[in-house]
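Right, chain A next:
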Amino acid sequence: MCNCGHDSLVPQIGIITGITQETPDVKTFRVNAPDGGKLFEHMPGQCAMVCVPGVSEGMFSITSSPTNKEFQEFSIKKCGILTEQLHSLQVGDEVTVRGPYGNNFPVETEFKGKNLLFIAGGIGLAPLRSVINYCLDNRENYGRIDILYGSRSADDLVKLKEIQEVWMKAPNVNVYLTIDREQEGWDGHVGFVPTYLKEIGFSTDCIGIVCGPPIMIKFVLQGLKEMGFTDEQIYTTLELRMKCGIGKCGRCNIGSKFVCKDGPVFRFDQIDELPNEY
Partner candidate 1 sequence: MSMNEEKTEFRPLIVAFCCNWCSYAGADLAGSSRLSYPADVKIIRVPCSGRVNPMFILRAFERGADGVIICGCHPGDCHYSTGNYYARRRMTLLFSMLDYMGVENGRTRVEWCSAAEGVKFSNTMNEFCEKVKSLGKSVRLGDIRCKD
Partner candidate 2 sequence: MYKIAIKDLNTLFSKIAEEQELILPIKKAGQYNFGVYEEGCDIDGILTNKTVKSGKDAFFPQFETLYNVRKKITPADELENGEEAANTKIRTKLTIEAEALKDKDFVIFGMRACDVKGVEVLDQVFLTDPVDNYYKARREHGIIVALACHEPEESCFCTVFGIDPADPSKSKADVATWIVGEELCWKPITEKGEALTKKIESLLASADDSAVDAEIANITSIMDKLPNTKLSLEGWGKGKTDEKFNSDVWQKIYTPCLGCGTCTFVCPTCQCYDIKDYTTKDGIQRYRCWDSCMYSDFTLMAGGQNRTSQVQRFRQRFMHKLVYFPDRYDMYSCVGCGRCVDKCPQSLNIVKVIKAFENEQKEAGANV
């Protein structure tokens, strides 16, 4: 499961080869190995520990798709000491990266041949983006793809350009965007994700993949269930404080599971079995 090389706690050096300012507080970092290649191969949904030495280390989901053979990308929202430091870095700076850690979305098994419904809020798009792009690059393996994405405002929509230019134009893909409050220059939908979800009313012939702030997940889950989705049909990724990434340091332990090793991707019926501590 873990292809992190000889030593699971010693990282590799990653060089930042590109930075995109997505929203006022989200930047996407493109990371390469120092010799230019990719750091490692990963699967959609997996995470990696990114570290600014001397500051701190944190688990971030890899937002680029495995089908991208050139680099890895991390979309990171500025909200703490580490992320603030990361945002101050420039192209050419080096960070340390170890991973990939955790499991992945079952894109090659359960998802295959199915219709997929992605529901994301804010920075919650980051882990889903790798899945979406993976599916789009292997389009023939999947059925209809619906993407419902909402954010606080139009400025806070991550990867808007890619959404408009790639996703919206892809065959048999429907993208629904929404923002929380009315805003000048926005002619799209306004309203919270869970409400919009009910308005659209998806049929239950698909697999739901949800990621966003906990409160959104809670209401989206409710909405999906009202529509007739079962727990086995819905996937999400969890996030907890992590230090080792390999299921040993004990932080992300919930019940007998470690989010870093057994997760971060869980099906809702699996989550139901865990003690309510996440």
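The criterion applied here is as follows: contacts are C-beta pairs under 8 Å (C-beta built on N, C-alpha and C of every residue); 3 or more make two chains touch, one makes a residue touch a chain; residues count from 1.
With respect to how the candidates were assembled, all candidates are chains of the complex that A comes from, given by their letters.
This is a predicted model, so every value here is computed, not measured.
Novice: Chain A in this complex: which of 1 or 2 touches it?
Specialist: Touching partner of chain A: 2.
Novice: Please output the residues of chain A touching candidate 2 within their complex, sorted ascending.
Specialist: Residues in contact with candidate 2: 1-2, 4, 6-13, 15, 17-18, 53-57, 79-80, 89-96, 214, 239-241, 243-244, 246, 248-253, 255-256, 273, 275, 277-278.
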